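The complex appears here without one of its protein chains, the remainder shown in place.
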Amino acid sequence: MGIVKETDTVVLYDSEKDKKYFLNLSLAKGKFNTDKGEINIQDLIGKKYGSVIETHKGFKYVILPCTLYDFIMYKLNRLTQIIYPKDSAYIALRLNVKPGDLVVESGIGSGAMTAVFAHIVGDSGKVVSYERREEFIKNALSNLRKLGLDHRVKVKHRDIAEGFDETEADAVFLDVREPWLYIDKAYKALKTGNMLGILVPTVNQVIEVLKKIEKFPFIDVEVSEILLRKYKTVPERLRPEDRMPAHTAYLIFARKLPGIVEV
Amino acid sequence: MGIVKETDTVVLYDSEKDKKYFLNLSLAKGKFNTDKGEINIQDLIGKKYGSVIETHKGFKYVILPCTLYDFIMYKLNRLTQIIYPKDSAYIALRLNVKPGDLVVESGIGSGAMTAVFAHIVGDSGKVVSYERREEFIKNALSNLRKLGLDHRVKVKHRDIAEGFDETEADAVFLDVREPWLYIDKAYKALKTGNMLGILVPTVNQVIEVLKKIEKFPFIDVEVSEILLRKYKTVPERLRPEDRMPAHTAYLIFARKLPGIVEV
Amino acid sequence: MGIVKETDTVVLYDSEKDKKYFLNLSLAKGKFNTDKGEINIQDLIGKKYGSVIETHKGFKYVILPCTLYDFIMYKLNRLTQIIYPKDSAYIALRLNVKPGDLVVESGIGSGAMTAVFAHIVGDSGKVVSYERREEFIKNALSNLRKLGLDHRVKVKHRDIAEGFDETEADAVFLDVREPWLYIDKAYKALKTGNMLGILVPTVNQVIEVLKKIEKFPFIDVEVSEILLRKYKTVPERLRPEDRMPAHTAYLIFARKLPGIVEV
Partner (left out) sequence: MGIVKETDTVVLYDSEKDKKYFLNLSLAKGKFNTDKGEINIQDLIGKKYGSVIETHKGFKYVILPCTLYDFIMYKLNRLTQIIYPKDSAYIALRLNVKPGDLVVESGIGSGAMTAVFAHIVGDSGKVVSYERREEFIKNALSNLRKLGLDHRVKVKHRDIAEGFDETEADAVFLDVREPWLYIDKAYKALKTGNMLGILVPTVNQVIEVLKKIEKFPFIDVEVSEILLRKYKTVPERLRPEDRMPAHTAYLIFARKLPGIVEV
């Protein structure tokens, strides 16, 4: 971070109103209108994060970096249900994703999980994402571009029924309606000893996946769900929020063993 | 991964017994005794992960990579309560940690959180860990060495009451008994606009931290707890495990704004 | 149940629209207007629950009993935060409330907890409820009347700082802002060996209550919270609801031992 670059997404923070504006510099041009006057977008580039910029009326905004969390929660354009940080962070760790890794996934959805993978694999890694629907690809790539992560992602506009091209992926992740149909493809794409991850919203799908996984040489099978409960941050009256998400998805993990596949 | 290196920790998997041996090659020398015969440790180096090695009696083990998750859950030597993957994965994402980052933390504990940070920052990043107790440092470094992550971690054997040396950390994380005493130090060490993370086990500590954070120019304060529930993986009788962790810790996050610190 | 009485609250169910009307017979007089025509209220009395009544236009409604759960969730007039069935059911069992018991509580709130106690103690039991605020008493009694439970409840319009009149209560329950101020009064009102229950929304209050309870001869102290998660009832796509209550209250229980009270 440090210095604002022309491809960054920045947050302009109004500390009086505790209000944020998200601004993608690669797309926004000319003037940016706030409710307290205009900002010359070109003036943001080269400034230090944490510094202050003034509108033509003299009002001040703090220039903050847009974290991956901010973007996923507040700015990602959603055409689909997304994978939230509570799940995507655990998925990435559970799949052992790290700088330099090749991650293969399907589908791309709105790109929220893709972004987390791309964030972690770094410039030396690569995320290959298979997706059938062109409108999802277009939207997800737009989201990834705003995050400055699109160069780490290769999208293949293809049905995974045809299989994956990759055979030595460090991790494979499936977020499709009927993942049990593609366990064989995922098995082939994955390095032996490495982790497959699958996300499904219903217990019926978990049941189908487990039935299919049993037929392949996988070990360390885990089915989990994660609940995140936030608290009201008032120290004199500390208590959880009134409501919370009750469910996002079930997460399934399994490790590939070598062996003849008996289907 | 790919090829077994002499600094790796490997997993030898007995598929008949569904049993694993963890073996750190940089420490282990000579012969490794399994209950089915000896393996010449030198023979493991250079083998492909996923390949098979035989004991002198002809029994076969599959050579698997040791993931960060495996190591933290099953092999990390614990002198302290550790931070579990459900929490550490979310903390790392929430603090926006990525390849190349400088992360500052205190204390090192048994190194479980340190390892997750080091795993993500990659060889171009650095984790600086402040710790007062020498036995914790020694143990944590031993754990990090077995993970091949120690070269990304710099330990400072010092009390953070003296402050941090760093002033432009991409993220700061506190896991100490009285974190409210060091909010000012953490504030100074952190880049403006970036995230501070704090972990505490009791609500009394959450209250103290919130009271102190209010006095500094922080925004986006979040207090959360994460529950991970695992399921029994029998597709014909799918149901959660009987018991689960009820609590590990409360997670607190805040973003640094610029400004005069009024304490 | 069985036969509709003139003091009952009944549910008129439109099975085409899956829509319910709640109708309190002791209050409603004359005609009841539905969106499918009028019903003569007098005609309902004496009918069998589960039977059908027709509007003057010939549309049919099923006459259903109004359960305590229905009333609390959908019809209770709320001037305060109420105690929900997931909590009130557990409280009543934990306090060992049963037919014939004398339960002492404060305050009455909107009467949701009072109703559960009154429901269980039956006509041979009694709930004595202390409440300072007249508008709460009026509203709660109105709710209890609609449930046909008001004759089992005696309200005392008084501040419990003056203490309780009762000395042999089978159970005592406190739902007040600062319950720690009245632990001594509750102790005196309660039969030795029996259970005190306290409900508070914040952890700060739990801390204060625990500090005070330690000074009295109580044993079996429990602090609990209950999470109820509902599922979408589609068998082909079984999964939890998207959102749920994250928090209602902390429940505290303690059993009175005999002994000199040292305050």
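Observations
Should a chain be cited, it is by its letter among A, B and C, assigned in written order, with residues numbered from 1 in that chain.
Keep this in mind: contacts are C-beta pairs under 8 Å (C-beta built on N, C-alpha and C of every residue); 3 or more make two chains touch, one makes a residue touch a chain.
Keep in mind the model is a prediction, meaning the values are calculated, not measured.
The undisplayed chain touches these shown chains across the complete complex, A, B, C. Screening C:Phe22, C:Phe59 or C:Tyr90 against the full complex identifies C:Tyr90 as the residue touching the chain left out. Residue B:Arg229 is the one among B:Lys60, B:Arg158 or B:Arg229 that touches the chain missing from this view. Within the full complex, the residue among A:Ile39, A:Val172 or A:Val203 touching the omitted chain is A:Val203. Looking at chain B, the residues touching the absent chain are 201-204, 229-230, 236-247. Chain C meets the missing chain through residues 1-2, 11, 13, 15, 18, 48-52, 62-65, 67-69, 85-86, 88-90, 92-94, 96, 98-100, 116, 119-124, 168, 170, 191-195, 203, 206-208, 210-211, 214, 219, 221-231, 233-235, 238, 250, 255-258.
Although one chain is not displayed, chain A still touches it through residues 203-204, 206-207.
Everything that follows uses one rule, which is that only the chains that are shown with their structure count from here on.
Our note on geometry: chain A versus chain C, Cα centroid distance of 45 Å, whole angstroms. Separation between the centroids of chain B and chain C, computed from CA atoms only, is 47 Å. Residues of chain B in contact with two or more other chains: 203, 206-207.
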